[in-house]
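The complex appears here minus one protein chain, its other protein chains still in place.
== subunit A ==
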């Protein structure tokens, strides 16, 4: 019977019929013709399923006579455990493979047996060669103990006093810590300190007998209290044994950690843990999903940032303010290229590679002329570069390279330019071939030799007073007038008599201060004027409404005068009297022509302010002179 027959009988669909079966049949039928006689008959009895004929084997395994060893001998051996700390009082016995020293094992075992409780194998007179003591257990080495701080009475009194803890309780705590190997859960669980119990304190009383009859009720200590006290004691004893400055690093870390133990924080943490534990299922699920969400968001932002950075990198090119329309057409670009190439040729620059394409030197004609005056940094760089060496030409070129694709006339120092400049500086410092030849001058030497560094040098010689004159040229006529007025009040000629470098520099500073003052004065005058106008407007309004009585009008005028006074007070205290007089004057005619009054006021303010200013600047410039 095969599985197929079974399927047939049970009317089961033969699931994997067909293919595997014929092949199997062929396989089984193949050896059949070889059988002869009885064997074939027997084979045929089996039908489809050949009978499994197992050859008879009348031996189990080949015996390996050659490698045969004598049976391993075991003996019941006594042993002690040194970790017990009882000097081998407990002798237990276990089966051990006999070692090859040939002694009869039984005897020693029996000896150990005989002396089991009364300790020691001294009663082995018969076999003198046996060692006296039973061996130590191999497991004794696993006995490890924590180190718990110890203190003497004196040490306790000098270092470890605590209002909340008695010495007895501290002793008890440390003993528990030792007993339970600092497992705080257990220490707290078993902590049951009853201060001086008369009867049951057998283990808690550590030889201390304080005859305090009045004992407080045992305090309920939280685990944090216990930890805090223990760490306090441990840290202090650590410091007593070894001052903090001599501690090794791990020691000190431990010390610090113990010192910084904060029971309150621990308590809060536990409270938090408790809340976490008591979350409901929904809350837990929500938190889980939120955490997932956060993770997803974080991952997304990271990717987003990556993409943005990439985008920025692509978008990052030197910006320009000037008109680039002329270069937008291909003809314009071609034109530019031509110009640049020609200037290169003019300069006969040899180290320019054709592959580098558009790379004009900065000190070549076209870009230089294109660079406007408002780009001092850029120009400074290029000048410095051209002044120093070929190397620097190279840097300068690269510097301008960065800009040229956008425009040769880049008016703003871009970051690329700054970077190139710094790179050039670095290179300078880094020491090219020429660099070491130039000695770096100290400040004193610079002064002695009159060496100075300049932002820019015009072509040809210039006079220093021209520089001064140039300062004036930017200002309007009125301003110029005021400035010269101020300077003349300081007894300074408008043109310096001896314009040495130092004097010019000093004059420039002074001049700057004066200009600033003038500007400020102008500003304040304008504000004064505006205030006056507003006040006048207000008065006008009030009068128009007809609500204001004459007194009020007077009051207003008083206010107006007061306002003037304020403005003057801001200027100088000396002129206060004069100014109030002026205020009074305006008050007189203020009634008749209101709008005009403000104008006169402001004019008066102007006059006054000029004199005040001159007085102030006089002082300041004198101070400067000194």
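Methods note: a contact is a pair of C-beta atoms (placed from the backbone, for glycine too) under 8 Å apart; a residue touches a chain by one contact, two chains touch by 3 or more; residues count from 1.
The rule we apply is simple: contacts and distances are computed from a predicted model.
**Student:** The chain that is not shown, which UniProt protein name from "Actin-related protein 4", "dolichyl-diphosphooligosaccharide--protein glycotransferase", "Iron hydrogenase large subunit C-terminal domain-containing protein" or "SKP1-like protein" does it carry?
**Tutor:** "Actin-related protein 4"
**Student:** Quick one: say which of A:89, A:298 or A:509 touches the chain that got left out.
**Tutor:** A:89
**Student:** Could you tell which one of A:43, A:137, A:155 or A:259 touches the chain left off the display?
**Tutor:** Selected residue, touching the omitted chain: A:137.
**Student:** Name, in rising order, the residues on subunit A that touch the hidden chain in the full complex.
**Tutor:** Touching the missing chain: residues 72, 74, 81, 83-84, 86, 89-97, 106-107, 110, 113-119, 123, 125-126, 137-140, 142-143, 179-180, 183-186, 188-190, 202-203, 223, 270, 273-274, 276-281, 283-284.
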